[in-house]
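Please read through the structure below; I'll follow up with questions.
Removed from the display is one protein chain of the complex; every other protein chain stays in position.
Entry: chain A
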Amino acid sequence: MKKNLSDEILWDSLKKGNVEAFSILFKTYYASLYNYGLKISKNETITEDSLQDFFIYIYEHRENLSDLNTIAPYLFSSFRRFIIHIIKKSKKNTFVRDINENIIDIHFTPEELITHQESKTFQNQNLPKLLNKLPKRQREVIYLKYNCNLKATEIAEVMDINYQSVNNTIHKAIKNLREDVAIIQLLNS
């Protein structure tokens, strides 16, 4: 994901209604938001439609948007809220008070992981299974940190939790994975 000074300029031009700037924004972030949305909704049509509506929302409210230095965390967090809202609406049986964490249930597939992981711990063919065994929140943190390459402060903004709990969640996730890998190795030996 690109992050640089031009973010600020791009955002500023967008707020002034520059369609060219909006097109750059759209084309830069479409792929990563699409993949994130697909992870959350598991449905291509819902993801495409939500992204269309989401970008229209941004364009229509551009004048009221706050100034930004980096765009990615803002887009991720607002799109996350946006698509959750749409999914909630489409499911009639969910309660209004249903917390977002219950909806975001990211699953990993063997195809999306690199077979030869840099860390020896993760060079395990059961890695996708072990990842999917983690609690939902840990899975989302893993996805945002290692797939979307967001910083801990940015993940905190996206998931609406504090910086310290992002770090703790990452630690717990990695610790869990290490333990699971150790158990598997013990059983296989």
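The rule we apply is simple: a contact is a pair of C-beta atoms (placed from the backbone, for glycine too) under 8 Å apart; a residue touches a chain by one contact, two chains touch by 3 or more; residues count from 1.
One rule holds in what follows: contacts and distances are computed from a predicted model.
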item: Omitted chain, identified by the protein name its UniProt record gives, among "Putative phosphoesterase", "ABC transporter ATP-binding protein", "FecR family protein" or "Transketolase"; value: "FecR family protein"
item: Positions on chain A where the hidden chain makes contact; value: 19, 22-23, 26-27, 30-31, 34-35, 48, 51-52, 55-56, 59-60, 111-114, 117-119, 121-122, 127, 131, 142, 145-147, 167, 170-171, 174-175, 177-178
